[in-house]
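Every protein chain of the complex appears in place save one, which is left out.
Take a look at chain A:
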Amino acid sequence: MSDTVAPAPRPSRLRLLEPVTFLWIALIAALLVLVAGPLLKMLVVSFEMQETGEFTFQNYLTAYGRQRYLDALRNSLLLGLLSAAISTIIAVPMAWAVSRTDMPGKGFTWAMVLAAFIMPPYLGAIGWILLAGPNSGWINQVWRALSGAEAPLVNVYTFTGMAFVIALHSFPLVFIFVKSALDLISSEMEDAANILGGGTWTTMRRVTLPLVWPSILGGFILIFLETIALFGTPAIIGIPARINVVTTQLWQFFEDPVRVEVAAAYAIPLLLITVGLIGVQRLLLARKGFVSQTGKGGERREVKLGPWRWVLFGWCVLVAMLAVVKPLAVLLQASFAKAWGRGFSLDNLTLRNYQFLLFEHDMAPHATWNTVWFSAASATIAVVLALLVAYIVVRRLMRFGEALGFLAMAPFVIPGIVMAIGFYAAYAGPPVSLYGSALLIILAFAARFLPIAYANSQAAIRAVHPEMEEAARILGSGRLHAIRRVTAPLLKTSLLGGWLVVFIVASRELSAAIFLVGPRTRTMSVLLYDLTEQGNFEVVSAFGGILLVITMAIVGIGMKLVGRDFMLRRE
């Protein structure tokens, strides 16, 4: 090798300013528009008179001046507690069984948890109306036929009924939290208790569970917060049952005449509770010595349960039946039925509902298309933004990079419905007048799911050693070239995973969408809710079926390209 080669070009000019500075400014601007702007505007509006813009406390007096409004707040808190409690009772034994024991059917349980997680909660609510409606619900029909009783056995249109339905679709969060904590505990922890004379039951109660207490509590808090911010189920079940909660009350403030300023004032406690509890949750999970972080190296063995494993398996099957199989079965039946109450007979079968929606309905095809492209656009915006911010923060390119990271994570503590009101207050009217436009919804979705994309990007970039890029640079490639040739190809798969997750959650999003859609920008979720109000459950079910098919196609693509549990990874 005697060739001489010119070394890479020598310094022609010295570097004074990195282009990353300009990028940083652009990102700050984008995050201010997406996150800080709506929130601040909402806060300002809550102190303004609607017409004049004068400073006033009147909105708060209006928002809390009536017993009905205060009752809604109390109902929300109670509903949150009850749903979170039911979820925890459902999920903790399942998580323990899947993570630590020799229970059979773990794959089945996993699949059912994933299904319950993917199913939009309002679809579950509709399924449960068909199952447990007081008059014609399947369960009550069967009960009457068997017992001859008059009164219904179960009634979904009650407070507990509503909490139960919500819990059946939130419990996967607790499951994921607790299972991933249990996965970190080495069997030696339990062996140490066994050798001192503790049996399986004592060990589980005194050693294993206490180690994962923070995760249980963390999951409990998250479900509480999800529930008080949930719109779909309380609207579908609560409004007919005359149970008013904060979210449905906020919705009523948006009916003519729209009282944004009162809604804004009324939404503030929701925001404060969320911020406070997320803080509590972080503190709980950060307490060292409580959570066992050390066990990872240890050996893990399954606890032998003997006959009890069938009891646990029975529990998992029961949950799967209630959360997934039964609601899905009745929805499917209704979607192919002329009249769902007539049951499973051949002459009741029809494709009419699907045909009607796909070819004759004036809104459905359009709403379907809207959902797909809004979700795709917002997922793209969120992932690109999150990627750039995460890159700057993880690689420490800027001194105040963490400020960007903070803004990108901030929507995590903002309930979707509050975010929607903020977007409405800030951008619906003049000067930008985005009300009813696709852009408004896309931006709101992108902002709402930015934390998911950010957590994903951050983990992805952390996994790529900075030396990978430095190796390219020292050989003569500029930063951008190095990113394009080396970093980007390495990030591809995990970014795709993040994009798909955002797409899926955006495609079923209802609580934010319902405040922002205009006549031409209805999404499937909003249209589904509208159809529910009309009470035609066969068509509703068919539309839900279409939504599920789209979601499952995306989940399937994700599993194939990214990995089996890309949806359920804990961030």
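Quick notes on this one:
Note that a residue touches a chain if its C-beta (ideal position, glycine included) is under 8 Å from a C-beta of that chain, and two chains touch if they have at least 3 such contacts; residues count from 1.
As a working rule, contacts and distances are computed from a predicted model.
For the omitted chain of this complex, the UniProt record lists the protein as "ABC transporter ATP-binding protein", which is one of "ABC transporter ATP-binding protein", "Aspartyl/glutamyl-tRNA(Asn/Gln) amidotransferase subunit C", "Thiamine pyrimidine synthase" or "TonB-dependent receptor".
Screening A:A192, A:A471 or A:V549 against the full complex identifies A:A471 as the residue touching the chain left out. Considering A:I28, A:I239, A:L490 or A:M559, the position touching the chain not shown turns out to be A:L490 (whole complex).
Counting the whole complex, the residues of chain A in touch with the unshown chain are 1, 3-12, 14-16, 465, 467-468, 470-479, 485-486, 489-490.
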